[in-house]
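Removed: one protein chain of the complex. Kept in place: all other protein chains.
Here is chain A:
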């Protein structure tokens, strides 16, 4: 349960947990808890990060999440100083992570063909003080290319027809060192067409990956010796609501001891019931620098 807010003197934040005065927040450290005006509810004040922004950004398009953002950034060897081209901007989820990774000396040129989405993303980049690092342009890159020649270390394509942008990507990449490209596509047919286009335009080392993250939940449950059943004892295998609440409020406790005695309890983990099955296929390729003889 997270939302963004801009703290202003005299402002008020109202939500289902209560009414929160901005004045109570000013002067507090990030990571502090603030109580509602009537003292019954509370919120935590967190410092914005690209990862948190990805979780709260209003979706104008399907966005990239942390696993793909992370893998792409590392595969493309992104770091402070790199110049990156991104198309399309979409909801700006990846754009925020890119800006953080390449700041303060790098630059992100991001392109979006949908005018309203450009306006929304532009507003966010301004609000988040990213305009030194990020330049957004309203442009149809399939029709008009990027308008950039030999400046980028990496190009990221998140388009329905990325094979039509490969030529523009090649032109925009610098030729004095390895140029890297990544194409993000949900469908295997798109991947195949993109790979062919990359090959035809002289890109090499074409590889494709998918990356998925699984969440685990951990619980402590009884696991008594079968002796108890043989002796006719009744064992409660489910934690009822009160036990769970009691355990949550206990702070600093080590391995929790249970109602059935600590010796018969075990800490168990299992994946969550629902998991991500697919985001997109990540196709990568490199453009070798021109060989000097």
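Assorted remarks:
Assume a residue touches a chain if its C-beta (ideal position, glycine included) is under 8 Å from a C-beta of that chain, and two chains touch if they have at least 3 such contacts; residues count from 1.
Keep this in mind: contacts and distances are computed from a predicted model.
Missing chain, UniProt name from the options "tRNA (adenine(58)-N(1))-methyltransferase non-catalytic subunit TRM6", "3-hydroxyisobutyryl-CoA hydrolase", "Translation initiation factor eIF2B subunit delta" or "CAHM3 protein": "tRNA (adenine(58)-N(1))-methyltransferase non-catalytic subunit TRM6".
Touch with the chain omitted from the figure is made, among A:46, A:126, A:161 or A:235, by A:46. Of the residues in chain A, those that touch the hidden partner chain are 28-33, 44-47, 49-51, 66-67, 69-71, 73-75, 77, 79-83, 97, 100-101, 103-107, 148, 150-153, 174, 176-178, 188, 191-192, 195-196, 199, 202, 204-218, 220, 247-248, 250-256, 267, 269, 281, 283, 286-289, 291.
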